[in-house]
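After the structure tokens below, expect a handful of questions from me.
Removed: one protein chain of the complex. Kept in place: all other protein chains.
A and B are the chain letters, set down in written order, and residue numbers restart from 1 in every chain.
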Amino acid sequence: MTDTIRNTADGDRDHSPISPFRRSWFKLKRNKVALFGGFLILLYILTALLAPVLFPGNPSAPNLIMALETPSLKHPLGTDELGRSILGRIIYGSRVSLSIAIGVVSVGLFIGVPLGLISGYYGGKTDFILQRITDTLLAFPGFLLALGLVAVLGVGLKNAMVSIGIAMIPLYIRLVRGCTLAVREEIYVEAAKAVGTRDTVILLRHILPNVMVPITVQTSLSMGMGILFAAGLGFLGIGVQPPTPEWGTMLGSGRSYLFHAPHVATFPGIAIFLAVLGFNLLGDGLRDALDPRFKL
Amino acid sequence: MFQYVIKRLLSIIPVLFGISLLLFFMLRALPGDPAQVLAGQMATPEDIEHIRHQLGLDKPVYIQYAVFLGQLAKFDLGRSARTQNPVIQEIWARLPNTILLAVVAITLACLFGIPAGIISATRPYTFLDYLVTAAALFGISMPVFWLGLMLVIVFSVILPWLPAGGTGSWKHVILPSITLTAFVVAFIARMTRSSMLEVLSQDYTTTARSKGLKEKVVVIKHALKNALIPIITVVGLQFGMLLGGAVLTETVFAWPGVGRLIVDSILARDYPVIQGTILIFGLIYTLVNLMVDVIYAFVDPRIRYD
Partner (left out) sequence: MNDTKKPLLAIEALHTRFHTQDGVVNAVDGVDFNVYQGETLGLVGESGCGKSVTALSILQLLRCPPAEIQGNIRFEGVNLLNLDQEAIRKVRGSAISMIFQEPMTSLNPVLTIGEQISEAVRLHEGMRYQEAWKWAVNMLQMVQISGPRARAREYPHKLSGGMRQRAMIAMALSCNPQLLLADEPTTALDVTIQAQIMDIMVRLKEEFKTAIVLITHDLGVIAEMASRVVVMYAGKVVEEAPVKDLFKDPRHPYTRGLLGSIPVIGHKAQTGRRLQEIPGIVPRPLETPLGCRFHPRCSSVMDICRKQEPPMIHLTEYRRVNCWLEAS
């Protein structure tokens, strides 16, 4: 019946009903800032994957003759106190940071989400106990909790990942639980129960999809947070240990040369900043795109 | 209202127990003999035995925990393995410095962040709004310690205006405070903006306008009061981030606070101090959040009476 319709929309845009996912995708595509964030992250992922191609050789091999060189053509970002190319170490550092980000979020997701679902859905004693545990974990500021755990577990990449991951868990539990509580009251859940659907199916089919939205947003933001925390631990000397190139650790060792060779501390920091910025921009964009209230 | 406060007070009791339990088991999760760990590397066998006896480490776990709680009640956090001073003393000497930074930071953050958020929300999609939003995004993405180092480079190396660390004068406070403030002010500005936007699109804002009230009145009397509710909660949470950020900032600026104490202790494996400082931080954070909950009730009448 298009010939009897006067379309005041711009262009021949198809206004047939589309699924909420596609609608969100369109909204996300329109958000240039979020796309820029996504682009930054993509850049990092590519850098991490193509590291050996971008910088052949061992980034951690010392070359004391070239120590503390300012940026030049040979070493675009200069060298650090052991003569290693800062650019090379930043490139390889992306591998470390990304793996930490993924590891940290995985711990949070795979432990936090199920616990949150169970806590929110079943309520009662399980909920009470889990909530008290979560409260206790949340009584410590995140970074401090990670710090404390590192004090117990020891330093290094793996322990840093575990510690920060554990600090993430209560965030996910809270988030998922809150969402589950809301969804649990929805009529379609009641209807499913009335028909005799098993709890596991209800959780997976009905509740989990509704929780996905805040989880996705939180995950993007948590990745940024994970990188920041890991860098913080590295900076203090209790995270990733040298010679592994981690941006925070590089900053930490660069600190001693701040007055003579500030570039050693500057560039890794920029790397951290851009990575975290990317995740934050994307997370924001996801939040705007996926939030059903802001439907156009 | 009174009931509400009492309820909140009661609810932190399990948390306090939880904290103490966590720390109790943390120590015992370490490899090796806890008594040795507590005594430190300089201890003699007699010292180790003394500690073992004092803490009842030869007795069953629940008795140990009881002893631990008893000590906590007396504010006895043991002795530093490094300096042999009471942990409480070590903390007490440094706590005011950290609190100073934290209070300055949170005050500056609210002072700048909230108005920035309001301006941004009342002029959406204008240049000012984009500026504030961008600045805020940058602020929350920046690593605290890197910002500190950059500030040192600019203000202590290139322009030798401010000292790079230590204490002594008000000049020493500036750079660490700004560093700490950066993340928090960005976060608060963002929260204020989104909270205000939400409130300004509510029906009651339209009602207020329909009565012919001036826009300023609508924004401040009608909108802001509602928007503050989530902002207050966030400010409380941010205080926690401040305590965490303080660790990094104090390290950068060699600021003699509890944050640096934690780091030094971790590097030196001084477990009594680690345990004690984390306990204190947890306690402070819990109390701050309790205060926030109470303030919350003052602002939101819906919470007060239910």
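Miscellaneous remarks
Just so we're on the same page, a residue touches a chain if its C-beta (ideal position, glycine included) is under 8 Å from a C-beta of that chain, and two chains touch if they have at least 3 such contacts.
Computed from a predicted model, the values in this text were never measured in an experiment.
Annotation: of B:T167, B:Q202 or B:T233, B:Q202 touches the absent chain (contact as defined above). The chain that is not drawn here is touched, among residues B:G70, B:G166 or B:P301, by B:P301. The hidden chain makes contact, of the residues B:A135, B:V154 or B:L213, with B:L213.
Although one chain is not drawn, the whole complex shows that of B:K7, B:H53, B:R123 or B:K225 it is B:K225 that touches it.
The set of chain B residues touching the chain not shown comprises 202-204, 206-215, 221-222, 225-226, 299-302, 305.
To be clear about the criterion, only the chains that are shown with their structure count from here on.
As a whole-number value, the distance joining the C-alpha centres of chain A and chain B reads 22 Å.
Interface of chain A with chain B (complex): residues 132-133, 135-137, 139-144, 147-148, 150-152, 224, 228, 231-232, 235-238, 248, 251, 255, 258-259, 262, 265-266, 268-269, 272-273, 276-277, 280-281, 284.
Those residues of chain B lying in contact with chain A across their complex are 14-15, 18-19, 21-22, 26, 29-30, 137-138, 140-146, 149-150, 152-153, 157, 164, 240-241, 243-245, 247-248, 251-252, 262-263, 266-267, 271, 274, 278, 281-282, 285-286.
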